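Shown here: the complex without one of its protein chains, the others still in place.
Read from first to last, the chains carry the letters A, B and C; within each, the first residue is number 1.
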Amino acid sequence: MKKSFFTVAGNRLLAENTYEMVLRGDSSAVKKPGQFVHIALDGFYLRRPISVCDWSEHSITMIYKTVGKGTAYMAGLEEGDRLEVLTGLGNGFDSKKSGNKPLLIGGGAGIPPLYALAKKLMQEQKQVFAILGFNRVDEVFYAEEFASLGVNVIITTVDGSVGRKGFVTDAMEIDMADYTYTYSCGPEPMLKAVYEKAVSDGQYSFEERMGCGFGACMGCACQTKYGSKRICREGPVLEKEEIVW
Amino acid sequence: MKKSFFTVAGNRLLAENTYEMVLRGDSSAVKKPGQFVHIALDGFYLRRPISVCDWSEHSITMIYKTVGKGTAYMAGLEEGDRLEVLTGLGNGFDSKKSGNKPLLIGGGAGIPPLYALAKKLMQEQKQVFAILGFNRVDEVFYAEEFASLGVNVIITTVDGSVGRKGFVTDAMEIDMADYTYTYSCGPEPMLKAVYEKAVSDGQYSFEERMGCGFGACMGCACQTKYGSKRICREGPVLEKEEIVW
Amino acid sequence: MVDTSINLSGLHLSNPIIPASGTFGFGYEFAEIYDINILGSFSFKGTTKEPRFGNAAPRIAETHAGMLNAIGLQNPGIDKVISEELPKLKQVFSKPVIANISGFSLEEYAYCCEKIDKEEQVGIIEVNISCPNVHEGGMSFGTSPESAAAVTKAVKAVTSKPVYMKLSPNVTDIAEIAAACEEAGADGISLINTLTGMRIDLKRKKPILNNVTGGLSGPAVLPIALRMVWEVYKKVSIPIIGMGGVSTAEDVIEMMLAGATAVSVGAANLKDPFASKNIIESLPDAMKELGIKKLTDIIGGAHNA
Partner (left out) sequence: MVDTSINLSGLHLSNPIIPASGTFGFGYEFAEIYDINILGSFSFKGTTKEPRFGNAAPRIAETHAGMLNAIGLQNPGIDKVISEELPKLKQVFSKPVIANISGFSLEEYAYCCEKIDKEEQVGIIEVNISCPNVHEGGMSFGTSPESAAAVTKAVKAVTSKPVYMKLSPNVTDIAEIAAACEEAGADGISLINTLTGMRIDLKRKKPILNNVTGGLSGPAVLPIALRMVWEVYKKVSIPIIGMGGVSTAEDVIEMMLAGATAVSVGAANLKDPFASKNIIESLPDAMKELGIKKLTDIIGGAHNA
């Protein structure tokens, strides 16, 4: 974990209520896809946890949905604004477990961390499939970005306005077969549906309301088959086999 | 009273811990010298009351001393920053009572409202005298500004580093004689000393911690010979004869 | 069109917003800047039998997301309120007003309520029992179920207007006290009054407030107020005027979901003179955003979930 200041280098609307923010600063604490940062916002007591979508030596990219006052405040930030951020939080995904043909399944605001994971897996020469689920065409983002990495991308929308009509799990059934591993991030009902449908082992990334974000308060603890785990520290990524719903 | 937004048009260090801030905006509610504005500051629950030092149709000038967190925050504001301000508060000084040879006595952060008053009195063709008291030469501000209005200015400093050594009341005794009226603003001990020394009637401007600043909460009420008065509404200027120490 | 109206002990209010006692004076200061007839109602400055100047200055201190006040119930006394303030108020406010009454003995409470009972302008009497009981060692009437019930009975005996008991949050079990008031005949409960707090001036190394302690209010206390409204709603069946830290239309909705039928806005009026107006004006949009058609539908709504 590192606490440092970042400068907003970009903050653009990607899709309905969905923004991509690029932060310039010291990203040295970020080690793995699936980790998150914890952002202090003026006038809000608690920080906001946001997944690292991508990073380079001096920048971090995040994608966030405006769901409340904090994310709305973030949407109003402009290039040059400064943010105090904790970086390098969470365990992240383990790309080593993927096998040859990993399947990434993301829903809405759960998609961003899968992007850095996909990048890593492609670097590791895997044949990567990604099912990205949205409600409507207006919400779709990063389909091309995944595709340009060389990922086989399947889009699903609940209303069928683009891609396959239905849920991500419908695409799992119909479009996929011999995937070796599952990586998933999205709303809890989606994670559960994926968990139930998945024929492979996998890693699932969870969200929880956080106090500290670095393991001090027990605010984010959840039960697993191997005892209590803190989503901010032993998570947000849990192994399929340990999950208790 | 009016609530509106102002833009900082200038914010410069005048003297030790003393700043002059010019605000651009609708000053139409300001009617009299001695009135004050009530400034909302980000991150502070209560507003900060500051006297109007000068005003024109589209601007208000204030001079403030950094004594705590709110005024320190103000000192950090820059040209272009926006402030939400209540204007037109307080009764202000009554220039009509001055007679021909009014004496203005101000101490430190109590001097600013006397500037607008001096301007008004000069416009009304009075022969204006002002005793401006400071602790040290480093704190002195606006001596020339008063002088350029045509005011006869006497500076006092407690340590004698400039002007007459001593308190404003020392100058009253030695330098002045036939003043027709006293207008005074400054720390309460100074007001009391002036009150005791003054041979004329006069108006004295008081400070009090405020809740609302516009008469709703009774937070600033004080006892006078004519009953309770709210410093923010029936004050900050009280008549000499009504003051109860 | 959404419906913001509510019913409070038979009074029809066009919206649930009631500026809180002590933060709206007798309405004139606000009537100068907007038409206060847009308010559901308002609760006037706490009034006592005798005129009171209150505490010496300083009476106000700033806190994080809030403020302390130690006004000490400054008011012109019940007789002057009736003879001077109410007639003046009539010229700017045509709706029934809430009369906030304080006292330091049962007799004082009864005296004021009996007098105010005759005033047509008054729709509800709100009885502030946070004041110290001079006859019983200075503990506030609001700190025990017995003394709270005693005030309720004393007041109910002399008025036919609805009586709302305004409770102090500085207690171990506020629901127990609310229940005692209900049992004693109260028509409703107002809560919360301010939480006792203090600040110290670091330079002078002494308390900022001349009175040493004062009452904390503002957004800082909202979670405590919500919890107390929640607990009282569970315990009593009379309506609640909820307050404590409410500053936005969303806060109003949160307070009603916790169990309030109407909502008072206090310190927010001091921070921003237009606060109550802004809340009233943004309430319909906030309701639409949350899919609320009729405000009365959500009273206590979070209890069913």
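Simple rule for what comes next: a contact is a pair of C-beta atoms (placed from the backbone, for glycine too) under 8 Å apart; a residue touches a chain by one contact, two chains touch by 3 or more.
These numbers were taken from a predicted model, which means no experiment stands behind them.
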| item | value |
| --- | --- |
| Visible chains that the absent chain touches, using the contact criterion stated earlier | A, C |
| Contact with the hidden chain (one of C:I60, C:I78 or C:L195) | C:L195 |
| Chain not shown: contacting residue from C:A57, C:I129, C:I253 or C:L283 | C:I253 |
| Option from C:I36, C:L68 or C:I280 whose C-beta touches the chain left out | C:L68 |
| Contacting the left-out chain in the complete assembly, out of C:I98, C:L216, C:A275 or C:L295 | C:L216 |
| Touch list for subunit A against the chain that is not drawn | 1, 3, 40, 44-47, 86, 208-212, 214-223, 228, 233 |
| Where the missing chain touches subunit C, by residue | 61, 63-66, 68, 143, 170-173, 195-200, 202-207, 212-213, 216, 218-224, 226-227, 230, 245, 250, 253-254, 257-258, 290, 298, 301-302, 305 |
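Just so it is clear, only the chains that are shown with their structure count from here on.
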| item | value |
| --- | --- |
| Per-chain Cα centre nearest the global Cα centre, belonging to chain | C |
| Most remote chain, CA-based centroid, reference being subunit A | B |
| Rounded Å distance between subunit A and subunit B, as computed from the means of their C-alpha atoms | 57 |
| Gap in Å, rounded to a whole number, between the CA centres of subunit C and subunit B | 36 |
| Contacts with 2+ other chains: residues of subunit C | none |
